[in-house]
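Removed from the display is one protein chain of the complex; every other protein chain stays in position.
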Amino acid sequence: MKHTMKHIADFLAPPSGRRTVAAAGIGLLAGLALIACVSDEPLRAWLILLSGAMPELRQGADGGWHWQRLVRFGTVLEDTVNLTLLGLAVLIPFRARQFALGADGQLFLGALAGAVVGLAWPGPGWMALPLAAIAALLAGGLLGGATGVLKWRYGANEMVVSLMLNLIAIECYRLAITRWLRDPDAGFPATPFLPPAASFTPWIPDTGVGPMLLAAPLAVLAVALLLGRTTLGYEIRVSGAAPAFALQAGLPVGRATVLSMALGGALAGLAGFHIGHAVLGRLPVDLAPGLGFEGLLVALLARHQPRAILGAAFFYAWLRAGGQAMERGSDVSREIALVVQALVIVLVMAERWPWPRRWLFWRAA
Amino acid sequence: MTLALVILAVLAVLRAATPILYAALGGLLSELGGKINVALEGLMLVAAFTGVIAAIHPPAGLPPALLPWWGLLAGLAAALLLALLLAVLHLECGADLIVAGIALNLLAAGLTVFLLAELAGDKGSTARFATPALPALHVPGLERWPTLDLLFNGEGGRGHHLLVLGGPLIALLAWLFLAHTRAGAWLRAAGENPAAAHAAGIPVRRMHYLALLGSGLLAGLGGIYLSMGYLTLFQADMTAGRGFLALAAVFVGRRSLAGVCGAALLFGAAGVLATRLGGLALAGALPPQLFAMLPPAITIAVLALPGWRRAHLDKPPRKLA
Partner (left out) sequence: MNPSPLRLELRGVGKRYPNGVLANDGIDLQLARGEIHALIGENGAGKSTLIKMLYGLEQPSSGAIVLDGRAVAFDSPAQAIRAGIGLVPQHVQLVPSFSVARNVTLGAEPARWGWLNHGAAARAVGELARRFGLAADPDALAATLSLGQQQRVEILKALYRGADLLLLDEPGAVLSPDEAHALFTALRTLADAGMTILLITHKIADVLDVADRYTVLRAGRVVAHGASSEASAPGLAAHIVGRPLAPAQRPAPMPAGDVLLRVRGLRRATGVAECLDGIDLDVAAGEILGIAGVEGNGQGLLARALATGVGVALVPEDRLHDGVAPTLSIAENAIASTYDAAPLSRHGWLQPDAIDAATRAMIDEFGVVAAGPDQPIGALSGGNMQKIVLARALAGQPRVLVACQPTRGVDIGAARFLRQRLLALRAQGAAIVLVSADLDEILELSDRIAVMFRGAIVGHFRGEGQDARALAGYMTGARRQDGASARIDAPFAAAGQEAA
């Protein structure tokens, strides 16, 4: 009996992979409980939440098999790409122990830079997309680097500075679109549609899912390699794990800090490029901020491990689409998905669970 | 005449600075206790939300005069609960304090929007409900001295909101607590040198709880002011970064009470300045976005200033072969 109790106690603090999955499960069940408080048909609503994003294979009138709800699933894939990039954007600075919250602003500026190049590039068409991507990477990288420099040179806390830069960057975006990039024919303030040379051909029709889908796993691989196998990644990790030691050992801590935030910013900028060129095709002035914080959630969910980011991003995007389906198909509003996510993170974040363990041991003793 | 304008401006700054001040005092308390609280934003949000929602759904038979106080209590209780969650996650479950704070900010944002939709039927705000405000204090009999009347009773003679008046009072109480009470000394010791405090028999963990819960309470007051004073409704994302401004105030104020209060006032002033400038005739020539960029730019400048001065003004002499 004692042995069993010990096993249970040990299970409650098992290695991370198992625990994250368990936490996700508990979070979803807690979501069910919360839904039950506000809904007349909780189980049905909950099931829509879990399955709403799934595309269906149905037999059509012509006897052939067709995919249904592909557009919704396409949204899930688009979101996954965004969230992967944004999660990585938070992850890299975090490994250097920098809590950079500037992904939103970097995304906006990256989208803007990419759109400017896409709209104004006069040269050969095949160069438009790569150049726009580079412009987005640079814009986001510079913004992130600015936060890093302010921290390194002047000790300005990066949490607050990055949030402030967000606000400034978003205003710059709005200014540029209302003043200089506005499409006079559009019904609402937005840029003109990007020319075909600067656009992606979608793989799933009517969605933004195209070649950029590959950006997610490639970015994960790149970041994992960076952190694990390069000297810069080593510098970033050591600066984060033991800053005093890194300084004393002669590691270029300041440079690593700045570069970690610049690289994170570049990835966030790339996410902006993805939204502008792959998903929306043009940039509206009222693009909603907040995506950067969802990237933060994904990074927390993945416990800041690159290999887990893809799964965490997909889980988040899946739940979000499920939430939207649930809202349409039942009486529960979709923010429950956000609550579930935050709960899962809270569960994942704890290093230990003292009470059940102590209680179990006490009973077993 | 210009004196009246100055007084009006000062009053506007005080009103804008009040929520930041409360949260910053909370941040200072937790920072001095050795546990920095980055969840100030979420704490303000849940307090603002719960206060309004409780006022919309009061217990049966509650006299209307008590409605705002019921909201106040409910809001503070919500903030305390969230702060307790933060404390438990960090102190008992070993979660990283900053990561936990950020996660709880996100939880608060999602939870308030979700519950807003469920309990008030509107995802944007509670505007369609009439929710009360906490009372204002009015000094009677000053009609013969218009300047004094303006100072003490504000524009329109209605008096100043309780929580605006409470701000400086709470700051004073905080100073008294930290400098003159045993609990305050124990808190500071637990924050500055936990090993020494533990060896002296001080219950360090209890002090850490006190730091976090106290900061939750204070941040809650700031949030309540937003939804039951500054405005009388709750909007999604009502706090708009004030919690982080409060955090910035704690950094800028360098752990001193006077510095933190000054920084809070500064950030309040920056906000007022941006709004006023934006409303001026200049707005026709200059785009409004430029004015919106002003407060964040000022915040960054203020944060970077001490470091800039250190780097450029005193260079230590070095001589090494």
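Each chain gets a letter, A and B, in the order it is written, and its residues are counted from 1.
Methods note: contacts are C-beta pairs under 8 Å (C-beta built on N, C-alpha and C of every residue); 3 or more make two chains touch, one makes a residue touch a chain.
It should be emphasised that the depicted structure is a prediction, and the values quoted were computed from it without experimental measurement.
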Contact with the hidden chain (one of B:4, B:173 or B:199): B:199
Full-complex contact with the absent chain, from B:185, B:231 or B:277: B:185
Option touching the unshown chain, where A:37, A:244 or A:288 are the choices: A:244
Contact set of chain B toward the excluded chain (per top definition): 180-183, 185-186, 188-189, 192-193, 195-202, 316-321
Residues belonging to chain A that touch the chain removed from view: 229-232, 234, 237-238, 241-242, 244-251
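The criterion applied here is as follows: only the chains that are shown with their structure count from here on.
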Whole-Å separation of chain centres (CA-atom averages), chain A against chain B: 29
Chain B partner contacts - residues on chain A that touch it in the complex: 38, 99, 101, 150, 153-157, 159-161, 163-165, 167-168, 171-172, 174-175, 178-179, 293, 296-297, 300, 332-333, 335-336, 338-339, 341-343, 345-346, 349-355
Chain A contact footprint on chain B (complex, rising order): 38, 85, 89, 92-96, 98-100, 102-104, 106-107, 109-111, 113-114, 117-118, 123, 241, 244-245, 247-248, 251, 287, 289-290, 292-293, 295-297, 299-300, 303-308, 310-311
